[in-house]
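The complex is shown incomplete by one protein chain, all other protein chains being positioned as in the whole.
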Amino acid sequence: RFGYFGLDKPEVVRLLLCNVSGCLTDGRVLISVSGEEMVSVNTRDTMGIRMLQREGVEVILISSSEDLLTKALADNLSQRTGCEVRQLGKDIQCEVKAMMDDKDLDWKEVAYMGNDAPDVDCLNLAGLSAVPQDAPVVAINAAKYSCHSAAGLGAVREFSEHILLLKKKAKSQMEQDRIHRNTF
Amino acid sequence: RFGYFGLDKPEVVRLLLCNVSGCLTDGRVLISVSGEEMVSVNTRDTMGIRMLQREGVEVILISSSEDLLTKALADNLSQRTGCEVRQLGKDIQCEVKAMMDDKDLDWKEVAYMGNDAPDVDCLNLAGLSAVPQDAPVVAINAAKYSCHSAAGLGAVREFSEHILLLKKKAKSQMEQDRIHRNTF
Amino acid sequence: RFGYFGLDKPEVVRLLLCNVSGCLTDGRVLISVSGEEMVSVNTRDTMGIRMLQREGVEVILISSSEDLLTKALADNLSQRTGCEVRQLGKDIQCEVKAMMDDKDLDWKEVAYMGNDAPDVDCLNLAGLSAVPQDAPVVAINAAKYSCHSAAGLGAVREFSEHILLLKKKAKSQMEQDRIHRNTF
Partner (left out) sequence: RFGYFGLDKPEVVRLLLCNVSGCLTDGRVLISVSGEEMVSVNTRDTMGIRMLQREGVEVILISSSEDLLTKALADNLSQRTGCEVRQLGKDIQCEVKAMMDDKDLDWKEVAYMGNDAPDVDCLNLAGLSAVPQDAPVVAINAAKYSCHSAAGLGAVREFSEHILLLKKKAKSQMEQDRIHRNTF
């Protein structure tokens, strides 16, 4: 058949940027009488991250606050996943762009997961983007994919599986195209 | 067109009073073997409070118990949001009225969020009022707005967005009225 | 009208017996690396208990395990509600009967809340009885009332309101009967 030659190369995600707060955590902070604070992460989500890493997708976690709890969470997550955790300022998009230039990546090769207003620009620009099921409307409207799972309850795992599925589809499409090109 | 001149000035909320217990917390208290207690708050809710503050709405948190856990929670919340946390006695309405007189505010300019029987009077009187989705019937019946989100899971964030939307609408209405007044 | 004279005196609950485990707690036990354990209770439920106490219904909490966590929980609950917490053995029904004899109460005057197989006898015998929404089928089948709220999420509060409503109805029925008796 004709018509396959001019197809764009299918997009392949090489980097997932995932906002820790509101994607890997459910937003709850436990506060004790003695002043101790706790947050929760889900092993389902950290397993999703490791699935991506095994398939060659780099994962960088991003965090935008600087308190002690966020620091402890970042340490714990980088131990669990081996991911780098980057502390970003207010202008997420600008710092993400710099990161991408460093790695020589295009927006089409980047997947972004966020959950609120500060993530909107990156959700719009990234080739693939997602929000947890319980994200505010402003973020849902900007994301390409809206998870069925809520934050801290498997949303990152779900998006990871979505990315891997699209990667698989893209690969099989490239294979088909190659066959067609050689056949006709 | 005619008929706009006599309209009431649209109500604009200048102060949100929010009961900590059952609005910012989900009512759960964790108890440890060693006697330590913990409660949880949601960063989504504290972000909602900061959204209101940025738009010029003052937020005061009110609390009606006096144990150590409530004290720790109040400290934590005032650090997270910059809000004042007021310890009120049994007659919430009376103390709220005094607070309003101090600030020269009318009930029409006050939004109130509560979740149980002691909040009913204020829920009835305030220009805008809300309860979390899981509030008892007695409180739901008194509130003007019933959140889709439960306590500790974004109810305060949802009410904050509702207030900001009404504020925006009121502003655009005032703008329209001004244009009409100048045109005819 | 005729026919009212022979009516049974409407049942009035004078005592609520409530199993702590699985009614006031949600069954979760948090376990820390250092061996600390935590359970949660809900202030909504403890408020329900105080509503009953204010209306003259005695509330006794019953507990059937003896570990340190249960001890800490019992202490905390009796501080929050002023209730007595009784440690019962395997044969709950027998010990409850002894308690009722002490207080000169009949099963018709007792409300019982439980959530599993060991509670079945008391759920069957008590004048009023309830289980949380998430109780096993064996307990649901024995209870007169099945809560819409799950354990640790307001089931005790819901049953308390149900008891108070029936108490109110019984009172107004007695009042009506008295009027009828005097009128005809």
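As written, the chain order gives the labels A, B and C, with residue 1 at the start of each chain.
Basically, a contact is a pair of C-beta atoms (placed from the backbone, for glycine too) under 8 Å apart; a residue touches a chain by one contact, two chains touch by 3 or more.
Given the structure is predicted, the values throughout are model-derived calculations rather than measurements.
May I ask which residue of A:V12, A:V33, A:L69 or A:M174 touches the chain that does not appear here?
A:L69
Which of these touches the unseen chain: A:V41, A:C83 or A:A135?
Hidden-chain contact among the options goes to A:V41.
Tell me where the left-out chain touches chain C, residue by residue.
Residues of chain C in contact with the hidden chain: 21-22, 27-38, 116, 134, 136.
Name every residue on chain A in touch with the hidden partner chain.
Within chain A, the residues touching the omitted chain are 30, 36-44, 47, 68-69, 72-73, 75-76, 152, 154, 157, 161.
Quick note on the criterion: only the chains that are shown with their structure count from here on.
Could you find the chain whose CA centre sits the greatest distance from that of chain C?
Greatest centre separation from chain C goes to chain A.
If you average the CA atoms of chain A and of chain C, how far apart do the two points sit, in angstrom?
48
Scan chain B for residues touching two or more other chains and write them down.
Within chain B, the residues that touch at least two other chains are 30, 36-38.
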